[in-house]
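Take a look at the structure set out below.
Just one protein chain is left out here, and the rest sit where they should.
Right, chain A next:
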């Protein structure tokens, strides 16, 4: 990269880039969380609901299990266990389509509820703050808590890292900047005390003294509820408003907003003394540590104009999205796209017969008008994508290079720094699917990297074999020569 990028414009303010997508939150924001979702006939528990290795089943087919019982244990350093969302019988362990654009089959455990919904014996802790700090992350890990904002990174791993690096600030993301989504908003309004309790528990586990909760200024009720809940803790948990701007929930944007610091490229937020968790994660942590309840359900926004009764539902993990959608008055005939997550960064789903996973904050059935899809036109170099990019990239240049097949050159423009936030595609007046290009190119580069690696490995193996072969040949030759010499000596001696 020959670029000398001088002139640090756009860096003086605390927020860079960002867009203002239409919020579309009205339909779900004013309805209380629906907790009376009927247990589905069957739950599909994906063993890969988190970043890292899939979990390994510890129950047999036919086994009766209780709600909260461990079904599959985490494997490796970055993984999370899976627990039973209700009591019932394990009827099968099979490959089932995952909630992913490819809908590729993943190892999945089938659970048939018995309708009793009986918990395992859980013990409530009167005072979680008397636990040794490292015990917090142990319990969070055992409860299978992962980041609930979408990334699904095992929370215990993050907490451990935070404790080891002695972070100074715990940032709690209550931004919920994606359109449609209101599950965090409702959670903060209805269960603020539990969320704050969860934050305090995390602070204890991190041996850290300061938490800042950032809530977008378009959620005054959530802000008020959280402020009231945090008030008794004397500034330990500060609740603050942030401008409603997408992607305000991007951890690095929030970090910059609150600390003025940037996470160095290739680094982690912990490197500059900050850790970020989502409000729903704080709630799950509280449930896990204070009540010993593993993560077996979540609050999810079901919305989009192809459902007639959009709302936030507290549903067991493993519920088929189709069941959830049907519960909310889904009209399949009006649906153009199924989306898991928010419309800006969510994943396309080819069909809704896939299970709810821990990281799913939204399920959207969008109509054609909502998606507003039309064909891409020529780039007019209007630079709207440049001003929208929170990462300071030049989307139009990257796109042009990827189109021309020059992936390496796109890397020089910061392809690896793209967070796929979608702001650029959102503003593009030519409706160019920029993010699609970037995801494609990143995937392609990874694939090439792997192929290169494999080729090199094959080459190395071949070379080693060749070397071994030659060595053997040499050794044999030497041996033969030795024998010959010996034989000769013997004949000479005999003579």
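The definition used in the following text is that a contact is a pair of C-beta atoms (placed from the backbone, for glycine too) under 8 Å apart; a residue touches a chain by one contact, two chains touch by 3 or more; residues count from 1.
One rule holds in what follows: contacts and distances are computed from a predicted model.
Student: Out of "Ion-translocating oxidoreductase complex subunit D", "Glutamyl-tRNA(Gln) amidotransferase subunit A", "Iron ABC transporter permease" or "Formate dehydrogenase beta subunit", what name does the UniProt record list for the absent chain?
Tutor: The correct option from "Ion-translocating oxidoreductase complex subunit D", "Glutamyl-tRNA(Gln) amidotransferase subunit A", "Iron ABC transporter permease" or "Formate dehydrogenase beta subunit" is "Ion-translocating oxidoreductase complex subunit D", the UniProt name of the unshown chain.
Student: One chain is left out of this view; which of A:56, A:92, A:262 or A:314 touches it in the full complex?
Tutor: The one listed residue touching the chain not shown is A:262.
Student: So one chain is hidden, and I want to know which residue out of A:65, A:396, A:410 or A:441 touches that hidden chain in the complete assembly.
Tutor: Result: among the candidates, A:396 touches the missing chain.
Student: So one chain is hidden, and I want to know which residue out of A:48, A:87, A:137 or A:337 touches that hidden chain in the complete assembly.
Tutor: For the chain that is not drawn, the touching residue is A:337.
Student: Could you pull out which residues of chain A are in touch with the chain that's been left out?
Tutor: 1-11, 16, 19, 21-22, 24, 101, 179, 252, 256, 262-267, 271-273, 336-337, 339, 343-348, 364, 366, 368, 370-384, 386-387, 389-394, 396-397, 413-414, 417, 420, 422, 425-431, 433, 435-436, 439
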